[in-house]
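In what follows, a structure is listed as structure tokens, so that the remarks can point back to it.
Here the complex is missing a single protein chain, while all its other protein chains stay put.
== chain A ==
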Amino acid sequence: MQTRKATSFSYLDQWRRWAPLAVLIALCILIGLFNPNFLSTGNFIRLLNSAAIPVVLCMGATFIILMGSIDLSVEGIVALTAVIASLLVANDITAYKLGLFAVPVAMAIGGLMGLVNGVVHVKLKTPSFMTTLGIGFAGLGIATAILGGLTVRIADPTFRYLSLGRVFGIPMAVWIALAAFLVALTIQQRTRIGAWIYAIGTDEVTARFAGIPVEKTRILVFALAGLFYGLGGVLAAAQFGQGHALIAQGRLFTTITAVVVGGTALSGGVGSVVNSIIGVFIVVVLANGMVLMGIEPYVQQGVQGLLIIAAVALALDRSRLSVVK
């Protein structure tokens, strides 16, 4: 949002900024007309609950996409940290009983995986696409090797409280996601790293000339994303009360889709964590709404695909695109 050029101010430009939100509101009205239950408090809380983990994951992924990079290691890191967290709290396989101390440990491991992503990507100059794909597979591989295909069951009610507990009627996971969002927003708006991310994403060469430590920032941002994925892994384990290597299946696609649908450009420099929150809700509301409206399962995927394209097409700022890849 800060990157909007003063010279290109126009109604179209204004509209574009609000397009994702407009899509979200339109969806809500449409679904509400079909099924008034959609607008009930109960369903609102259920939507928040479904959105909690995707929001946490998107906070990490947004920064990376803002830099013009991509992170495909989401599923690998979430699976590994979920498995490790499950094994560190009271469970049916190991004797550890770290309770909530498992949370920082799992997040640290996520951060470490992210750090490896960043270091390999920057130092070996391998494209982030391949680097993160590789690290993601490594994460899945380690998770599989640790458990040998088994599932570890969590027997620690305090740990499960992270998902099942309620404060003011709202699930704990939602509060945690909110906290993650506030942290991400602070980083984006109030720190130098936040400004540098936009600078790198907009034009890395200029950023370098301006004296921004591009390499360091990149490494740091990948590590930061890893921390968020680690938290996502913790929440996934708490939600299902178990850890296994396939727990994160499908998370990567939702995460990237939500970020892009929210209006953050894959080319970098444009977007924000606020956009990603809207993106997550578009994806979650759509999935919820199609079941509520009773749309045929065969048709659902098609509708989903069309709406994603529509949302991106509306939000895209074409003035900055000289080449489309």
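Basically, a contact is a pair of C-beta atoms (placed from the backbone, for glycine too) under 8 Å apart; a residue touches a chain by one contact, two chains touch by 3 or more; residues count from 1.
One rule holds in what follows: contacts and distances are computed from a predicted model.
K.L.:
Just by its UniProt name, which of "Sodium:solute symporter family protein", "Sugar ABC transporter substrate-binding protein", "Cation antiporter" or "SigE family RNA polymerase sigma factor" is the chain not shown in this complex?
P.N.:
Options "Sodium:solute symporter family protein", "Sugar ABC transporter substrate-binding protein", "Cation antiporter" or "SigE family RNA polymerase sigma factor" narrow down to "Sugar ABC transporter substrate-binding protein" for the missing chain.
K.L.:
With the full complex in mind, choose from A:245, A:259, A:280 or A:311 the residue touching the hidden chain.
P.N.:
Of all options in A:245, A:259, A:280 or A:311, contact with the hidden chain holds for A:245.
K.L.:
Go through chain A and note every residue touching the omitted chain.
P.N.:
35, 37-38, 40, 42-43, 46, 49-50, 140, 143-144, 148-151, 153, 163-164, 171, 239-242, 244-247, 249-251, 284, 287-289, 291-292, 294, 297-298
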